[in-house]
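Here the complex is missing a single protein chain, while all its other protein chains stay put.
Then we have chain A:
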Amino acid sequence: MFHDPVFASRMLTLLTLSFHIIYATIGVGIPLFIMIAQWLGIKKNDDHYILMARRWARGYVITVAVGVVTGTIISLQLALLWPNFMELAGNIIALPLFMEVFAFFFEAIFLGIYLYTGNRFKNKKTHFLLLIPVAIGAGMSAFFITTVNGFMNAPQGFDIVNGTLVNVNPVLAMFNLASPTKIAHVLAASYMTAAFILAAIAAFKLIKGSKHTYHKKALHMTMKIGLIFAVAVALIGDFSGKYLAEYQPEKLAAAEWHFETGEGAPLLLYGVLDENQEPKYAIKLPYVLSILAFGSPSSEVIGLDEFPAEEQPPLEVHYYFDTMITIGMVMIAISFLYWLGSRMRYTFVESNWFRWLIVLGGPLSMLAIESGWWLAEFGRQPWIMRGIMTVSEAATTSDYVGLMFVLFALLYLILGIGTIVILRKMFANNPLEKELAKVQSTQGGEQ
């Protein structure tokens, strides 16, 4: 299989993007929380929050480094693996890609300044202000790259007449129909995931016996903000589904195993496909798909039968869709219970089993991000640019992609292990208690 350059290129793209997205999500999400912690620290004059910001920022450096190198890899791989796509895309959608580079510049510059000027500014607020461009830069990177992906799903802003490209309008291409829901969903999901990862760390420390209020404050803040973003993600996700029903019905139909066009369409949850490609063991909720797609139980939802077999996306995307939605709902439930429980002073909130659930929530949220992207990308098959260019037309013809896959897989293994080892060492060598004592003792001297 890996002798086929098209298949090998797809797998290498899958590998690199799935790895990059972990670091990219942290890169987009964490600055917001560093900012909030630092702001709370200044406002409440509470060292715990200041230290929280500092410790998060320190771990963030490591993930940024890997995010930067894997991002550099994917941006070049787009041309190395999909040269024909990149040529066409370069003509139409290069504008947001180019803008993204400026967002990177902006983020990288201010991150460098923020991280290496710890005690240089007399006024703590100045140091805080440096974070704003970092958070904006990271958010803008996600914005611009997601526009490009939106364009691949809903290409517009050009005409092809007799095989030549005319009437190119880069601005129209950038503001394509797929982008609004996509960008909102990606940003909200990044903030949600960052919140639950930070919450998972705090919950883990509490399970391990730390009684420090520092961890309780961290847990409380991230769970509450996480709840808000989790609800936002689900609401925007619903809009994403409505977008698909209207403009990319084949993707929604594949995700829902909706084979025949019809009114009052049912929603299938879970289940597996048997050897005749018939769903088995699925939970069937009558009319729900029509409601989700158009907001009314009688509306007609387009099924896969309207598309020729070679233009139908693979049916596995259903599993990715279910995984994402289930995790989304579970995370809303967990964070809501946490919020309610801590208001009402229920004891389960402080119990170990509930904290273990929170710990699990971090990796689960990341899995939801991965599943969402697999749904979005595999669901675009066979197109690389929907209706314009297929994946096999776009791919390189080089025979060595399989070999490169092995090399990059090794690289990501090393980088992944390296990240974990270094992060653990970093925090083991700087235990919270020691650092807190230091911050409090220098307080007098600093002012």
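The rule is short, and it goes like this: contacts are C-beta pairs under 8 Å (C-beta built on N, C-alpha and C of every residue); 3 or more make two chains touch, one makes a residue touch a chain; residues count from 1.
Here is the rule we go by: contacts and distances are computed from a predicted model.
This complex has a chain not shown, and the name its UniProt record holds, of "Cytochrome D ubiquinol oxidase subunit II", "Peptide/nickel transport system permease protein", "Sulfurtransferase complex subunit TusB" or "ABC transporter ATP-binding protein", is "Cytochrome D ubiquinol oxidase subunit II". Of the candidate positions A:I21, A:A53 or A:V68, contact with the hidden chain is made by A:V68.
Among A:P170, A:G262 or A:P297, the one in contact with the hidden chain is A:P170. Checked against the full complex, the one of A:I36, A:M52, A:A282 or A:V401 touching the unshown chain is A:V401. Note that of A:F7, A:F106 or A:F175, the residue touching the chain absent from this view is A:F106. For chain A, the residues touching the chain absent from view are 61-62, 64-66, 68-73, 75-77, 79-84, 86-92, 94-95, 97-102, 104-106, 108-113, 115-120, 133, 165, 168-171, 396-398, 400-401, 404, 407-408, 411, 414-415, 418-419, 422, 425-426.
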